[in-house]
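After the C-alpha cells below, expect a handful of questions from me.
The complex is shown incomplete by one protein chain, all other protein chains being positioned as in the whole.
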Amino acid sequence: MNYQALLDEIADEVRALPVRGDVARYIPELARVPPDSFGMALRRQDGATFGSGDWNRRFSLQSMAKVLLLALACSLDNDRVWSRVGVEPSGDPFNSLVQLEFEEGMPRNPLINAGALVISDILLELCGDPKAELLKFVRTMAGSPTVDFDEAVAQSELESGSRNRALTHFMKSFGNIEHSVDVVLDFYVHACALAMSCNEVVQAFSFLSEHGVNRPNEDRILTVPQVRRLNAIMLTCGFYDESGDFAFHVGLPGKSGVGGGIVAVCPGRFTAAAWSPRLGSKGNSILATEALRRLTQRSNASVF
Amino acid sequence: MNYQALLDEIADEVRALPVRGDVARYIPELARVPPDSFGMALRRQDGATFGSGDWNRRFSLQSMAKVLLLALACSLDNDRVWSRVGVEPSGDPFNSLVQLEFEEGMPRNPLINAGALVISDILLELCGDPKAELLKFVRTMAGSPTVDFDEAVAQSELESGSRNRALTHFMKSFGNIEHSVDVVLDFYVHACALAMSCNEVVQAFSFLSEHGVNRPNEDRILTVPQVRRLNAIMLTCGFYDESGDFAFHVGLPGKSGVGGGIVAVCPGRFTAAAWSPRLGSKGNSILATEALRRLTQRSNASVF
Amino acid sequence: MNYQALLDEIADEVRALPVRGDVARYIPELARVPPDSFGMALRRQDGATFGSGDWNRRFSLQSMAKVLLLALACSLDNDRVWSRVGVEPSGDPFNSLVQLEFEEGMPRNPLINAGALVISDILLELCGDPKAELLKFVRTMAGSPTVDFDEAVAQSELESGSRNRALTHFMKSFGNIEHSVDVVLDFYVHACALAMSCNEVVQAFSFLSEHGVNRPNEDRILTVPQVRRLNAIMLTCGFYDESGDFAFHVGLPGKSGVGGGIVAVCPGRFTAAAWSPRLGSKGNSILATEALRRLTQRSNASVF
Partner (left out) sequence: MNYQALLDEIADEVRALPVRGDVARYIPELARVPPDSFGMALRRQDGATFGSGDWNRRFSLQSMAKVLLLALACSLDNDRVWSRVGVEPSGDPFNSLVQLEFEEGMPRNPLINAGALVISDILLELCGDPKAELLKFVRTMAGSPTVDFDEAVAQSELESGSRNRALTHFMKSFGNIEHSVDVVLDFYVHACALAMSCNEVVQAFSFLSEHGVNRPNEDRILTVPQVRRLNAIMLTCGFYDESGDFAFHVGLPGKSGVGGGIVAVCPGRFTAAAWSPRLGSKGNSILATEALRRLTQRSNASVF
C-alpha cells in the first residue's frame, strides 16, 4: 500500500469539505490556533513514516495525553492503576458526576477527566519529579528532545478549570485522591498542555501498535497484555460520548483531544494521527475523524 | 494450534475452579437448568469445529439472540436500523431509563433490551411472518433444522416481563415503537427463547468472524462494513455493565446471555462459544467468561 | 372581607393580562376547550360561596382528582396508603423514573402520576365498584348529583397514555401494582376525566379547609390529623416541579391539573378554585395561579 499517496489523497479530500465546527474556546490559548489547519501522519510497523499537510506543526495534545499518563503509570505500577480506576465506558457525560457518586469516587475509566486525575495522583506518588519524568518519557518515545509543555496553555487551563477542580475535590471526599488538589491539577494540566506534531505523535504512540515496544529506540514500554488492555480501553472509552461511534465507523482504538488531534492504532500495522482544530458537538475533531475513517476504509485497517 | 487440546485443557481447568454465582432465577424455566453444566466450542475459519464438555447440549440464548435479530434487520434494511437505535455504550444500567428519557426514546444501542425491542419492532415491519423468518434464518445459519424456540421459556418470560413491557410502552410514548406492545414483546421473547448448543452457536455466528459470510452454506449475510460494525458494537456494548471488562480481559467482540452462554468473535480466525449457567453479579456467566479469557490468551487471539 | 368584590376585581385584572401559554394538547379532547375561559370561586367556612367569570362551567379535573382519590383511599384504609406511597417531593420530573427505580417501585408521593396509579390500585382492592363509589363520593361532596366522568376524555387519555402504561408496568415489575395494568389505568383515567365547575370544586374540596368535615352535608371525611397531612402533601407536592414556587408565592396548599384548574386551601377560612386553560411550561395554569396569588395576598391568607 502506498501510504504517502493515500495520505495526500485524503488530505486533499477532507480539506475540500464544507467548513463545519469550531475550535475549542473554553481556554483562550486554544482559541488562537489557525482553525483550518490540517495535518496527518502514519508510522508503519517497519518505522517508515508518512505525512501530509501540517504534519510537523505542533498542537496541544489535551486529552490525548491521558493515554501517555496511563501508559507511564501502568509501566510503573500496573496493579495500583487498576485498583483505583475502572474500565467501563462512562455513558452520557450528563451522568458523569452522578456515576462518580454512585461508584463512590472511583472513575469509570482512565480516559475521562476524573480517571486521568486519579492517574495523575498515582504518578505523583510513583515519581520523584513527575513533570520532569513525564517529559523525559514523552521525549524519548517521540524521539524528539524539544517536545515540551506549553506553559501558556497550562496556566490558562489552571485558571479556568473550576470543573476539574470540583471533580478532584469530589473524589478526594471519597478518599480517591491522595495529594493536594492544587498539585494534582498542576501536573494534570501540564500533561494536557504537551505540544506535539502529528509526526511526533505517531512515534510516541507507536508502542500501542507494536505490542508495547517503542520502535524508535526498541524500549519495551508495556507488556503485550498491558498494551492490549490500553487499546481495549481506547476503543471503548477514547472519544467521550462518541466512543461507540468511532468504533463503529473507524473500527480502531484511538484517542481524541480538544486541541483537535486524534491518534488511532492498528495493532501490528501502523499508528496514525490526524489534526484539525474544528470540533463537533461532542468535542472531537470533525476532519481528523473523517480523515481517519477514510484511511482505515481504504487501507482495510479495522480491528474487526 | 491444537484447538481440541486447548479446549479440553481449559474445560478441565475451569470446572475445577471453586463454585461461584448462581443461575438466573427471574424466570422459573431458566432456573431448571443443571447449574454446573459447562460446554465450549470453536469453529475455525476453515470450518473445522472443536468442542468440549456439554457442547452439544442446548441452552437458552437469551440476550445472545439480540445479535441475530440485529444481523437479520441489518441484512434487510441497514439504514432503518441505525436511524432508530444508537451505537454508544449505555453506561450504568441504573441510568438506562433516564438516558432513554433524555434521548427521547432512542435506545443507546441495539444490544440493550430497549434497543433489541426496537429492532424487534423493525423486523415486524420488514417480515411477513417474523417468527418463521427468524427461525428459518437461524436454522440455515446454524446448519441445524431442529433449532427452535423453547415455548415454555417464552411464555414464562412473557408473564414475568413487566419491566420490558414498561420499556416498550415508554418508547412508544416517544413514538419509537410502531406495533402493539403485545406483538413486539411476543416476538422478542421468542427470539430470546431460542435454544441452541455451543456447536450450533459457533456455526450460526460464524459470519461475524468470516467477513459477513455464513461459511456452512456460503451465504453472504452482511457486507464487510456491516459485519465490522456489528463486531464493534459487540465489543463496546455486548456485556451490559461489564462490556469494558470483557474487552479489557478477553479482547474480542462478544455477546452474553443470562442463559449462561457467551459467543466471542476473532475476525479472520474463529468464532468461539462457551456456556455455564452460573452468573456473576452483572449477569454474565462466570465460567464462560473465564474460559474465553484463557482461550484468547493462549491462542493469542485479541483484536488488539 | 368582601370576597365577591375581591373575586370580581381579580377576574377583571387577570383577564386583562397579556395572553400567554397554551391549552394542553397531549390529548385531543382537552384541546377543544375555549382557551380564554376564566372562572374563580371561593367557599367561606360558613358556607357562603362566591364566584366570578366561568365559575359554573365544568372543566376536566385531571390531576386535581388525585386529591379526591387520595382522600377516598385514606378514608377507607389510611395505613395501607402510607405503606405504599411516600410523602416526599419528587424533585425534577426528569428524574421521576430513575427515582422510582432507586426506590424500588415506591412512588415518592401520591400526587405524582406514579403515586396516583398506586392509589388507584389500592381503591380497586378496597371498593367493590370503584368507579361507582368514586362518583358517589364526589357527587355527595360537591352536593351535585350530575357530576360525571367525561367519557370522551377518558377514552382519549387511555389511547394516548403510553407513558402512564409504562409507569404502571414498571411499578408492577417491583410488585407495587396488584391489579391488571388495564384495569388500573381505566379507573385512573376516569378519575382524571371527572368534569366539575369551580363552584363544585370548592364544595367538594371544602373538607380540606374545614378540618376534615364536608360542610354541605356535615359528613366527616377524614380525621383532623389526616386532613392536615393531605394539606401538607398538597403544599409540598401539589404542583409538579413548581410546588416550591406555589408555596413561595401563594403560600397555601393546593393542587393543579392540566385541564387548567387549581384548588387552594386556607385551613379554617376558605377553599378557593380558579380555572383557565392556558398552561405555563411546567403544566400549571398561568392565570389560575396568578388569580390565586392575588387572592391570598389581598385576603392575607397565607398559612405562613
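Order of writing sets the chain letters: A, B and C. Residues in each chain are counted from 1.
Heads up, the rule we're going with is that contacts are C-beta pairs under 8 Å (C-beta built on N, C-alpha and C of every residue); 3 or more make two chains touch, one makes a residue touch a chain.
Owing to the predicted nature of the structure, the values given are computational and were not obtained by experimental measurement.
Under the touch definition stated at the start, the shown chains contacted by the missing one in the entire complex are A, C.
Only one residue from A:N56, A:S173, A:N217 or A:N300 touches the chain missing from this view: A:S173.
Taking the complete complex into account, C:Q99 is the one of C:T49, C:Q62, C:S75 or C:Q99 that touches the chain left out.
When the whole complex is considered, the residue among A:D12, A:D36, A:E101 or A:E178 that touches the unshown chain is A:E101.
Among C:G105, C:P130, C:G251 or C:P277, the one in contact with the hidden chain is C:G251. Remark: the omitted chain is touched by one listed residue; of C:N214, C:N231, C:S256 or C:T271 this is C:N231. Listed here are the chain A residues that touch the chain not shown: 94-95, 97-98, 101-102, 162-163, 165-170, 172-173, 181. What chain C contributes to its contact with the hidden chain is residues 86-92, 94-95, 98-99, 102, 108-109, 225, 227-229, 231-233, 235-237, 241-245, 247-249, 251, 253, 267, 297, 302-304.
FYI, only the chains that are shown with their structure count from here on.
Two copies of one sequence, chain B and chain C, touch each other mainly through matching residues, since over half of the numbers at the interface are common to both. Mean C-alpha positions place chain A and chain C at a centre distance of 55 Å.
If each chain is reduced to the centroid of its CA atoms, chain B and chain C end up 47 Å from each other. For chain A, no residue reaches two or more other chains under the stated contact definition.
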